[in-house]
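A protein chain is absent from this complex, but the other protein chains hold their places.
Letters A and B name the chains as they come in the text, with residue numbers starting at 1 for each one.
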Amino acid sequence: MSRTPEDLLTSTTEALARVRADAPLVQCLTNSVVVNFTANALLSVGAAPAMVDVPEEAGPFATVAGGLLINLGTPAGEQREAMLEAASAAAEAGTPWVLDPVAVGSLPVRTPFAHRLRDLRPTVIRGNASEIIAVAGAGAGGRGVDSTDDVDGALDVARKLASTTGGVVAVSGPVDAVTDGERVVRIANGDVLLTKVTGGGCALGAVMAAFAAVTEDPFTATVAAVTVYTVAAELAAERSAGPGSFAASFIDALGSVGAADLAAWARLS
Amino acid sequence: MSRTPEDLLTSTTEALARVRADAPLVQCLTNSVVVNFTANALLSVGAAPAMVDVPEEAGPFATVAGGLLINLGTPAGEQREAMLEAASAAAEAGTPWVLDPVAVGSLPVRTPFAHRLRDLRPTVIRGNASEIIAVAGAGAGGRGVDSTDDVDGALDVARKLASTTGGVVAVSGPVDAVTDGERVVRIANGDVLLTKVTGGGCALGAVMAAFAAVTEDPFTATVAAVTVYTVAAELAAERSAGPGSFAASFIDALGSVGAADLAAWARLS
Partner (left out) sequence: MSRTPEDLLTSTTEALARVRADAPLVQCLTNSVVVNFTANALLSVGAAPAMVDVPEEAGPFATVAGGLLINLGTPAGEQREAMLEAASAAAEAGTPWVLDPVAVGSLPVRTPFAHRLRDLRPTVIRGNASEIIAVAGAGAGGRGVDSTDDVDGALDVARKLASTTGGVVAVSGPVDAVTDGERVVRIANGDVLLTKVTGGGCALGAVMAAFAAVTEDPFTATVAAVTVYTVAAELAAERSAGPGSFAASFIDALGSVGAADLAAWARLS
């Protein structure tokens, strides 16, 4: 069960090769702010984005997509309807799907809605520490939203949440943590510039769905996605003069990052 | 009727000069993924974008716009209402309009909706081979959606579709083809990076509307738009390290591409 950093690096490199070989179809129901950046991140890493997010289409499409992302950043009414349709269809069809509960906590529409989606047992839930604690709610520790925004502080909640959903939970921060309730892997890559580009976190959710589409084990897929994504951020930061040029370099780097970069840069533990 | 590559090059160069001189107002009802890229492509090539896409405004605006794009990438309910309004108003007012039937085929909302718009006789229909075949449906050959995604394989359907609508049909692919039912022109420009940027095809639909706004003959306008757009892609690819830097370089190139570039690079037949 427990694997060495070398094992994780190998499985990450293999997963990236499969994404590029298979070009998995990734359906995204995501927020209006980051939808363009997300599609470009998927295209560059080797996946095929499809932003099919209207009711009556979202459900059927989720049964043929390789992976699905549901991101709650700007959850308009018609999109929420499509999200429920897609999540239910994915759950039934066995399509791996990622829930990104953006800004869930006290906002009164998305918070109960996120709980409803959580109960459909997402393959992966991805968020910062506060969002993970909020999406867990009473069901996984009873702490609700609190001021903790430290990855390690959220890790207990994340483990319980993963045990409840039977899926994977990824907590973003300076060091990212991924857990399936038992195993925990930390990835110490990334760059602060990724937090200065809108969608820096949101597009990662889509990339997780791409990796989950081509990988048997969702935990391995999630670790691989975080590692590839954050190593690409470091490569891009070296070629950037600020967040605007970083955004373009990062999309470039998602396409060019390879096994040698991962071997040289990945800090997995 | 039949024109030489030299004639086509001349009319393309003249059309580009008119776009830059007249800055035609191009109304776009397009998908949320590419709307920013599309507006920037229009601005750079010299047109004036206006994304007026709410009901009660879309119709009146279509009567004063120089050209109109309707793109079905993310067809939410309110936008579909505005699209019908705009297409009807454009048809009545004589405003040239472009239909881009993104992902039409088996998706159950957009497919019948695309057929309804097709029956309003768009000035130009633009899509890849599968989309053109799907939008033609039974009305132009009875083949419906099939697995063909080869430009030449779709060309018969495209010619029939153009004859039915009385407009122009453009089929995207490694070599693009434009037909008005009789004439066929092939444009062998472009770069694979254009397929790695979301909106690479969608923004072309908007540029076609800009060229149609300032050109008497829609067939000539469509050939010119494809040629300028795909030559700009080749210029940009030379200055790019990947799809992120390509997207920025391509917007730059749409602004700088000129008669000499077209003469040196255009491969029209």
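FYI, a contact is a pair of C-beta atoms (placed from the backbone, for glycine too) under 8 Å apart; a residue touches a chain by one contact, two chains touch by 3 or more.
This structure is a prediction, so every number in the text was calculated from the model and none was measured.
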{"item": "Hidden partner chain, touching residue among B:A90, B:V151, B:A247 or B:L268", "value": "B:A247"}
{"item": "Residues of chain A (touch criterion as defined above) contacting the omitted chain", "value": "31-34, 36-37, 73-78, 103, 107-110, 196-199, 241-245, 247-248"}
{"item": "Residue ranges of chain B at the interface with the undisplayed chain", "value": "32, 35-36, 39-40, 43-44, 49-57, 60-61, 78-79, 247-253, 255-256"}
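Please note the rule applied: only the chains that are shown with their structure count from here on.
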{"item": "Centroid distance [mean C-alpha coordinates] between chain B and chain A, Å", "value": "34"}
